[in-house]
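Shown below is the structure under consideration.
Here the complex is missing a single protein chain, while all its other protein chains stay put.
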Amino acid sequence: MTTMALGKAINAGLRCAMESDPKVVLMGEDIGKLGGVFRVTEGLQQEFGEQRVIDTPLAESGIIGTAVGMAMRGYRPVCEIQFDGFAYPAFDQIVSQVAKLHNRTKGDVKMPMTIRIPYGGGIGAVEHHSESPEAYFAHTAGLRVVTCSNAADGHLMIRQAIASEDPVIFFEPKRRYWEKGEVDEQASLESAPLHRARVVVAGTDVTIATYGPLVSTALAAASVAAEEGISLEVIDLRTLSPIDFDSLEASVGRTGRLVVAHEASVFLGVGAEIAARISERCFFRLEAPVLRIGGFSVPYPPAKLEDAFLPDADRILDAVDRSLAI
Amino acid sequence: MTTMALGKAINAGLRCAMESDPKVVLMGEDIGKLGGVFRVTEGLQQEFGEQRVIDTPLAESGIIGTAVGMAMRGYRPVCEIQFDGFAYPAFDQIVSQVAKLHNRTKGDVKMPMTIRIPYGGGIGAVEHHSESPEAYFAHTAGLRVVTCSNAADGHLMIRQAIASEDPVIFFEPKRRYWEKGEVDEQASLESAPLHRARVVVAGTDVTIATYGPLVSTALAAASVAAEEGISLEVIDLRTLSPIDFDSLEASVGRTGRLVVAHEASVFLGVGAEIAARISERCFFRLEAPVLRIGGFSVPYPPAKLEDAFLPDADRILDAVDRSLAI
Amino acid sequence: MTTVMARPDVPANPVPTPGQVDAQGLTPDQDLVQLIGPDGRRTSGSPFAALVADIGPEELRSIYRDLVVVRRIDAEATALQRQGQLGLWAPLLGQEAAQVGSARALGADDFVFASYREHGVAYCRGVDPTMMMRFWRGSTQSGWNPYEFGMTTPAIVVGSQALHATGYAMGIQHDGASSAAVAYFGDGATSQGDLSEAFGFAATFLAPVVFFCQNNQWAISEPVHLQSHLAIAKRGEGFGIPSIRVDGNDVLAVCAVTRHALARAYSGQGPTLIEAVTFRMGPHTTSDDPSRYRAPAEEEEWKAKDPLARVRALLEAEGLIDAAYLEQVTTSADETARSLRSGCIGTVEPLPMSLFDQVYAEPHPLIEEERASYAAYLERLEDQSS
Partner (left out) sequence: MTTVMARPDVPANPVPTPGQVDAQGLTPDQDLVQLIGPDGRRTSGSPFAALVADIGPEELRSIYRDLVVVRRIDAEATALQRQGQLGLWAPLLGQEAAQVGSARALGADDFVFASYREHGVAYCRGVDPTMMMRFWRGSTQSGWNPYEFGMTTPAIVVGSQALHATGYAMGIQHDGASSAAVAYFGDGATSQGDLSEAFGFAATFLAPVVFFCQNNQWAISEPVHLQSHLAIAKRGEGFGIPSIRVDGNDVLAVCAVTRHALARAYSGQGPTLIEAVTFRMGPHTTSDDPSRYRAPAEEEEWKAKDPLARVRALLEAEGLIDAAYLEQVTTSADETARSLRSGCIGTVEPLPMSLFDQVYAEPHPLIEEERASYAAYLERLEDQSS
């Protein structure tokens, strides 16, 4: 076990993957000498050379489109999109090519590509640097979508994503890059399935389902609630496509109440699918409607407003209160 | 009242809008001499000239991006995306520019743009010609998303969309272009609000909420059900962002049961938001969970499989049965 | 705070506009690489002639046979579409030389990234025409295994495949291999951002990729000048990609320039852009009606430049044609047509439950859940109707 910040853990996971498979190549803007604007690829070009850590021209569609070709040639590209808001120029290549090629060719062409996207707000950035576009990708058949919330998962999940024969959109909660945690660098790829949610804190009154940057927030809320005698069960979803409904259902079976939280707009966000499905699966077990909190249906605001925009522990607790009031 | 096919009705609506406002310009691929691959713009270039019906280079991001500039200059661009699957190259311009410019500039810059997208399957087309991408756009704050299901709405709603000061994604159910209906060409823009759902058939047992191409399908299902003594209420949603939850809630208040149907993948499709919100709003009134039918979480299949893929009256009736069985 | 200055009078253009310069230079017959004259004589003046000097009588006859067979595949497929056996077809009529000429230059380990019209290329890569039909019939989204033939199945999103070719070429380069990727696309595709990004990546990394543009003058109803006032070949130069304009209806010239481009790729000199000037003699697809947007005169003009007639004239001029050979050619075409027709009609259609196959390479619970619930639904449906 080593103590590492999330960003460093992903860096170490990338190194691990590159060491164990020479076909793994990294592609992106400023990922070489600079090591990426968040330094997640720091040192890797120096270690593995310019052929395996490729600074590309400034063009996201170009990055993903050429990575498709590299994958067809037998490589295992790991693309970095510098910020969430810059995934959109590559949207066509992602949804029409990356997601569909395996199915189009009946499995003849594999697409073992990982697309790393630092996402979410909370770092006081300018426009387009704080988006939470996960629902777009989760709604797209053919992609897998996951997100880590802590250093151990960062290390393990990035390796699993790269090892997957399918394309994986790998969301990294940028505002948690500097949060430290214990990492077992020797953890085997099988130590925890990529597509399994995790109960981070067990509880009995209300289940809080969340992921990525808000897991820490939910844990904070759980602590406060505990002081008030309310027992929250916090679930880190970890995987958004597929979603681990079995774990959710099991938890709601215990608590009877569910609050889903994410930074993305609530309207048609991942929480909508969870609320829809859990409302169906647990129709006779839910004691209150599934409540959702998250981003408003407005563009991500300027930095001075992001504290108001982002769900915090208070908003989670308010939803808990509303749930318990029914 | 004139009897017209949906495609012709939209054509007539476009002509109307162009006659009444010289700032309305059409832009797209093959919309001039050819009149569009579905002939929806037929005759308009001849009538209004090449300055107002602009055949653009083959580049969707270019179409939307230059339309943004035209709108900033005071024009009211109506862009045609030739087929649903070709909206993705323009995704960045749509979600990061079209959707955000008004908010970014605190209202200084208006974006009265209409983006027409023939969508959905059922015409035996090749890949990328049968997509239902509405959830991507409905999840995007700053856009309005609507879809017509019949000729009268085609004529009215396209004029309303063009008249809107906000950007509107206008989805046209391509397989219904040839379905005829009565159109009141004199109907005023205020005759029915753009963002209101419509109860097409009133019923008492189960509410079917759907839109676009599946409205006809739901009506067929309602007829069959009626013969079996089951009374379905069919709601044509018409608007997907915003969604008219009040009308839905009122209907579910009457029936206690809701089935949502669309061609898009169920997982994180528009039905997810409806199920989530109606489950919340009608928590104590629902007699069965909201059921959703729609596309599977697979890429749109080749033509020979689309009958299997697309929800039909049987699948709606099966869901009705399942709902009533609870 | 400064305000803007008054506008001064501006003297005459001090810099030349490339548009002006090129408009002169680019009358078709001037810069086109051409190796078979309209009279059917091989020319030897061009520096490219040496590149196909090895193509002797036998190969010429086999090329002509390919051209005829490919045209026949096209005609048969069009007929099958009219008869409801195919959902759609994108005819290559008129572009046979551009396709056969370039495809015959390729090595077995080169990899083709095609658009949707390269039936002639596919034929030369060894794809059975029956396989080609499957996609257009609507039975599958592919038709063959790309790795088996070194060629992708149809790419429908215009321009998308150019980036794939470039990336594949980067992979070739990383492997230290000496082969090339070839991206086929149309004149319309050059307007797409993806094409330009592909040019950019290829130039930056000196990737061994050949960009092969069939400028068939039309993108559905849009004439090529809507995409570019200049020759398409000029487009590559601004990215630092050497570009060649070739008579796309001259099968030898096309073969020669493709060999040149491949040689550059094999030897580490990077990408080349080829503009093959040709004409789509038929509709865009079987759904299209060109009479709505182009004049019969244009079609007549190009009929006179028919790529098959040119080779036939050459064969005749060189005395390489006789009744036995022509019969062979006809038999080849007839047999291919017969086989593709029966293959097409006999297609085994996919079963509904195959919807859920190969969406992912690894297990996926949502797919399994949907598969199971759909199977259950089909059973209920069966129960009801029985």
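We just call them A, B and C in the order they show up, numbering each chain from 1.
Here is the rule we go by: a residue touches a chain if its C-beta (ideal position, glycine included) is under 8 Å from a C-beta of that chain, and two chains touch if they have at least 3 such contacts.
It should be emphasised that the depicted structure is a prediction, and the values quoted were computed from it without experimental measurement.
For the chain that is not shown, the touched chains among those present are A, B, C, taking the whole complex. Checked against the hidden chain, the listed residues B:11, B:45 or B:66 yield one contact partner: B:66. Listed residues C:72, C:104 or C:371: the one in touch with the omitted chain is C:104. Chain B meets the missing chain through residues 25, 51, 56-57, 59, 61-62, 64-75, 92-93, 96-97, 100, 102-110, 112, 141-142, 144, 164-166, 195, 241-244. Counting the whole complex, the residues of chain A in touch with the unshown chain are 29-30, 32-35, 37, 55-59, 61-62, 85-86, 88-89, 124-129, 267, 296-299, 301-305, 308-309, 314-315, 318. Interface residues of chain C facing the missing partner chain: 1-5, 7-8, 10-11, 13-19, 22, 46-48, 50-52, 54, 59, 62, 66, 103-108, 110, 123-126, 128, 190-197, 200, 203-204, 225-230, 234-244, 259-260, 262-264, 266, 269.
Assume only the chains that are shown with their structure count from here on.
Each chain's centre was taken as the mean of its CA atoms, and the one lying most distant from chain A is C.
Chain A and chain C have Cα centroids lying 40 Å from one another. A separation of 31 Å divides the Cα centre of chain A from that of chain B. Note on chain placement: the centre of chain B and the centre of chain C lie 35 Å apart, centres being C-alpha means. Multi-chain contact residues of chain C (touching two or more other chains): 140-141, 157, 193-194, 359, 366.
Within chain A, the positions touching two or more other chains are listed as 61, 92, 96, 100, 103-104, 141-142, 241.
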